[in-house]
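Input: one structure, supplied below.
A single protein chain has been omitted; all remaining protein chains appear in their positions.
Note that the chains take the letters A, B and C in the order they are written out, and that residue 1 is the start of every chain.
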Amino acid sequence: GRFGEYGGRYAPESLVEACRQVDEAFREAWADPGFRGDLARLLAVHAGRPTPLTPARRLSDALGVELYLKREDLTHTGSHKINNVLGQALLATRMGRRRLIAETGAGQHGVATATAAALLGLEATVFMGERDIERQALNVFRMRMLGAEVVPVTTGSRTLKDATSEAMRHWVGATGDSHYCIGSVVGPDPYPWMVREFQRVIGDEARAQCAAELRTGVPDHVVACVGGGSNAAGTFAGFADTSARLVGVEAEGGAGAARGRLGVLHGCRSLFLQDDDGQITQAHSIAAGLDYPGVGPEHAHLRDLGRARYVTVSDDEALGAAVRLARAEGIVPALESAHALAWVIRAAGDGDLPAGSTVLMTLSGRGDKDVSTFKELL
Amino acid sequence: GRFGEYGGRYAPESLVEACRQVDEAFREAWADPGFRGDLARLLAVHAGRPTPLTPARRLSDALGVELYLKREDLTHTGSHKINNVLGQALLATRMGRRRLIAETGAGQHGVATATAAALLGLEATVFMGERDIERQALNVFRMRMLGAEVVPVTTGSRTLKDATSEAMRHWVGATGDSHYCIGSVVGPDPYPWMVREFQRVIGDEARAQCAAELRTGVPDHVVACVGGGSNAAGTFAGFADTSARLVGVEAEGGAGAARGRLGVLHGCRSLFLQDDDGQITQAHSIAAGLDYPGVGPEHAHLRDLGRARYVTVSDDEALGAAVRLARAEGIVPALESAHALAWVIRAAGDGDLPAGSTVLMTLSGRGDKDVSTFKELL
Amino acid sequence: MTNPTLAAGTVERHLRARRATGRGLLMPYVTGGITPGWTDYLPAFAAAGADAIEVGLPFSDPTLDGATIQQAGEAALARGASTRRILSDLSGLPDLGVPLVVSTYYNLVLHDGPEAFCAALRRAGVGGLIVPDLPVHEADELTDVAEAAGIELVLLASPATPQPRLAEISGRSRGFVYAVSLMGTTGERASLAASSAELTERIRRVTDRPVLLGFGISTPDQAREARRHADGVVVGAAVMRRVLDGAGPDDLRAFLATLRQALDQECDRPR
Partner (left out) sequence: MTNPTLAAGTVERHLRARRATGRGLLMPYVTGGITPGWTDYLPAFAAAGADAIEVGLPFSDPTLDGATIQQAGEAALARGASTRRILSDLSGLPDLGVPLVVSTYYNLVLHDGPEAFCAALRRAGVGGLIVPDLPVHEADELTDVAEAAGIELVLLASPATPQPRLAEISGRSRGFVYAVSLMGTTGERASLAASSAELTERIRRVTDRPVLLGFGISTPDQAREARRHADGVVVGAAVMRRVLDGAGPDDLRAFLATLRQALDQECDRPR
């Protein structure tokens, strides 16, 4: 449950037993070939795994590097969130829970949770900040169409941070029949490592695909965007024992790993954006999924170890990268994923990525959800 | 180029030579393992093929049949349109064309065309009725983001039918450097069968998946929605030589196969909705992709032969089916695909599908594009 | 090459006779049913020196027409125009002294079937038929039926048509050969397409049937230029734009007279 000095289970006493039960159930399930088989089958027949590794040929030529995209945008519901959610929903079923609780920002994790709940015949209650509900009205309706209850959160900044707090509060009163399905590698132990394990399918697949497709076998660089950091954690997990350099790309206004300081929020010890009084500050990013003031504890630890590097890009760089990928490769990326690409573009330009480098980048989600943002800003 | 009495190349003389060139180039390409390999690779690494066959377990239990879904909604850009477009774009490159022309209704084929063009470094010009541009603003922007030019069509009903006419007119003046990338199994020879060949990957994959997954090996019924009919044609192609009963499901207000009469439109002889004076009437369907007053000539022929059966469902039935699939299986289908499901639900209820039947249904696209319609009407 | 003269019908005999006088042929077009008194345009066309008159039956989806004729068709349909009504209007007319040629899309031919359609044309006094979306290789169904009904089925040739196919088109066309001047739709253009001269020359190599050049001919200068290689011109969009702008039969007579004059001037030049 610890990643160096980070992680832990800083949960209210009322949730400690529930976390312990999740931990125990997950350990058992993860060691059970039956559970692994059921999950692998759901991921294959329902979510569309394995996802392809796409060589970005035209962009590679332009950048002077060899760029490969791990296509999580092609999964059912359109982002890597489904990997984690199917795992947790199956776990919840195994634990006899009949309802999933989730927080959501842009709505992607909420839609994924509503989807998994419908598939397995569970109920779903999704907490979402009132401001995000206004900004992401269509995802709200997708969730409702899938049968989920969407609860508006009217406290604090009325965004993801507050939705997470409210989901935790709600779970305190519902541990008996409900599973809290956290959407990223954050929260109290076992969530950060459990979610990473559910997401490592990204890295494991990519590792095998790179071995088959790349002349170097292993890419020189492995790049992913980091909000809470689940797609990056899952991707990095597949390359932890290789020579690949790991790069996590944060939004300038939500750079928990690059600019946060030690703290405790939402059940775990990690790096968080804070003011001089120790109050958590609101993150600001054009990408709703990066709009979180902290980072998962494993990323904080990887940073301290120097095993991964965390860099930031601006809203404008991300927008530019999204357009470039659309025009060069016919893929409109999620604004979150566009951050990872923006760094690749910048690094290829300034020599940070030497010419001829092989780069694996996780394209964590599709940009359909962001089209109205593109429309407004481009 | 003929399907019984249907099909043909009823093109203006100015396009006859261009059609012949497409025909010749396609025949050569289709016989060339190099081309087939290039296309197969693009479909795999870029579009995400093969798509899964998903057992719809909860819905099957409720309906008393065994329903399997062929998941074209999981392809890149979200519908089966990409299969055809990648094929034609690759063909255009082989023919030395540097631009794709396309018509689009809801925008799915336009987005797919813009995508393939970006991927292969071609230009794209997409004709779209002014009314559809208003109704599908986000898809319009997706196309533009992908670098395509979207040309508003202001004639006639300002929808798909008129966009198709305008694309043909435009092609007359651009045959030298442009390929007309028709989006369905309509248009002058070779389009109806060429597009079917590009779409038969749906049926071929499904056939093999059924053989592996179904206790009956071959499903008792194979069901797909029919507008122009490309996803149905591609699906049926995989099961033509089996005992499976083929069912094409049309929108009540766009039932070319079920209610059309012999005519010629957009280069081919088939069944079209017409008034007493022989004027083509406007189709009306809640599903923009079924909003076409005709049907591909092969479907007209299959109907005459009795090899396939064409049925209709109402807007309300389709909406109800979409909600049912969302709640039971966690999949929000495109409204087009929801028509196919609506028939399955009705037929399972009234005994048309005997209890225990195995049913393969092609889920041609995802419902994200329709969420605002759902929101308005539900 | 067979001798087409032997098989020539009324339209073709008429055009050949006029051509034989050295006259440049003029076929103006009007969309049937475009105005309440639309048939009044026909005698005006004849009076202006038309050698044949083309009457369009409007179709909901005119895939080879540009904006002007699309608009005319929409307007006519909105007024309730139909094949039946237009032919009925035509059958009430006195003899104009020039043949009538109907043009429309194939869907309207198929609607009651080629036989009924051709019979109706004949009853209305129509001599020729142009179907722009019925290329020669799809025309079998209509050619014999038309011939039997005494309707001359005019085929179109385009700059993209290869030479062997041009020969087939020219051989099977009746009345005249409709040479499409350019790769494009109907509609006025600033200048005559360069492709028109080459196409006409290519057609001449395989037939001595009259060749009328259409698409984009809208001014006396263009008519004069067309006349240098073709036997005459079809003028559609330039007429219909004026009709849509409110021009009456007299206005059109004046306009067509300028084209007539241009053709007549050009015919005096050595060819």
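Throughout what follows, a contact is a pair of C-beta atoms (placed from the backbone, for glycine too) under 8 Å apart; a residue touches a chain by one contact, two chains touch by 3 or more.
Not measured: the values here are computed from a predicted model.
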Contact set of the excluded chain (shown chains only): A
Touching the absent chain when the full complex is considered, from A:18, A:146 or A:255: A:18
Selected residue (touches chain absent from view) among A:50, A:110 or A:267: A:267
Missing-chain contacts mapped onto chain A: 8-18, 155-156, 161-162, 165, 168-169, 172-173, 175-176, 262-267, 269, 272, 274, 277-281
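Keep in mind that, in the parts below, only the chains that are shown with their structure count from here on.
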Intercentroid distance (Cα basis), chain B paired with chain A, Å: 34
Centroid spacing, where centroids are CA-atom means, of chain B and chain C in whole angstrom: 38
Inter-chain centre distance, chain A versus chain C - centres from mean C-alpha coordinates, in Å: 67
Multi-partner residues of chain C (each touching 2 or more other chains): none
For chain A, residues contacting two or more additional chains: none
